[in-house]
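Every protein chain of the complex appears in place save one, which is left out.
This part shows chain A:
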Amino acid sequence: MSTFKDGDHAVLTCHDRTKIVQIRKGRPIFIDKNKIFLDHLIDQRDGSYFELKDKYLCNIGTNQAKKLIQTEDISSDNAGQDNRDLCDDGSVNQTLQHEEIEQLKSEGVSGQLIISQLVSKSATFEKKTAFSQQKYLNKKKKKYILIYRAWKPSIRLLCQAYTHDLQKILYLRRDTLAMLLSLSNINHGSNVAIVESCQGLILASVIQRCAGGNGFIFNLTPAGEKNSTSPCCDFMDFSNEYTTNVYTIPIENVGDLNTIERANQAKPIEKPTNEKTLQALERRQRRLDGLQLFEKTKLNSLIIASKYDSLSILQHLIDYLALSSHFVIYSQTVQNLLECYQFLKKRGGNIHVEIADSWLREYQILDERTHPFIRMSGASGYLLSGMIVQS
């Protein structure tokens, strides 16, 4: 059973909010400007419940937590039949003032108590229908009962955490990511090249699916910098075994056979005096090794989901693909992909080329109240996918 250790990452969920954090003894994180310490997460199990007590998240039992966050069941005895008697005539409905609530909160009054006060001071609560009362209570629970759950990070949870920050991952929705992974036929042993600007979400997914197989994973970034793709890879806390075959290489130098020679000539300026320069040299060597390896490797999959021009990247990398290999290009707009399609058709040697988008609809499933969610994401972006064959 996996437990949290000092230095691990965790995904905190609270109602429909999700946040990725790193657990470090004595180091606070911030949620809504509140300082919170995560010391008590250490040694707790994946999926445990926590309550905020005096700046610390403290473990509480599953049953206790579930009782607190359980959705309310309300009988219709104390409820109105419909909304004919409810009218918004401008008079004050809720007499409990915002300042009073803040006062209660600062006194450490429990969320449950605040909610019961809100109910008793609401002029209309009893006239609402049972369904409406339930909805009201659930809404208040979301606001006043803060029970957190800590999870070991997974690709699914990272997608969830980014749903309110989609611009950071080029608006790549989870179903689109899922299909991108299928269409690129990533599996244990694949040689994969990835060009992405999605905080490393795609790279992390690929690393997980390859799980340290015999294949190589090439992460092509401008100047071979890792920063653009490190967030999600860090969140996943991969073991070394998973990442030894991952090479981050400078995309600009791909196909330029002189690069390595030039680098070797420039080498003599060696002065491994302190640790920092030593590390920098190591990183540089790793980049060069990766670049050399890349030139020799036939790729099984190419994934492009970049903020840079996809067409020129595709043109540059397509010859590295082996026979019966797969390519997938993600773009938020279809126009970029049409350019790539035109290039592919002209070049030949590829089949099963498709452009597709998708539609993901979530449902509220409740007795007599089942319907799709009122809001849904309407833009999944587009995937261009295909296979390389003999022309």
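The rule is simple: a residue touches a chain if its C-beta (ideal position, glycine included) is under 8 Å from a C-beta of that chain, and two chains touch if they have at least 3 such contacts; residues count from 1.
We take it that contacts and distances are computed from a predicted model.
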- Note on the structure: In UniProt, out of "tRNA (adenine(58)-N(1))-methyltransferase catalytic subunit TRMT61A", "Trm112p-domain-containing protein", "Large ribosomal subunit protein mL60" or "Cyclin-L2", the chain dropped from the view is recorded as "tRNA (adenine(58)-N(1))-methyltransferase catalytic subunit TRMT61A"
- Touching the hidden chain, out of A:Ala178, A:Ala263 or A:Leu281, is A:Ala178
- Any idea which of A:Lys143, A:His188 or A:Arg347 touches the chain not displayed? A:His188
- Residues from chain A at the interface with the omitted partner, ascending: 1, 45-47, 62, 66, 154-156, 159, 174-175, 177-179, 181-183, 185, 187-189, 208-211, 213, 322-325, 334, 337-338, 341-342, 351-352, 354-363, 365, 367, 370, 382, 387-391
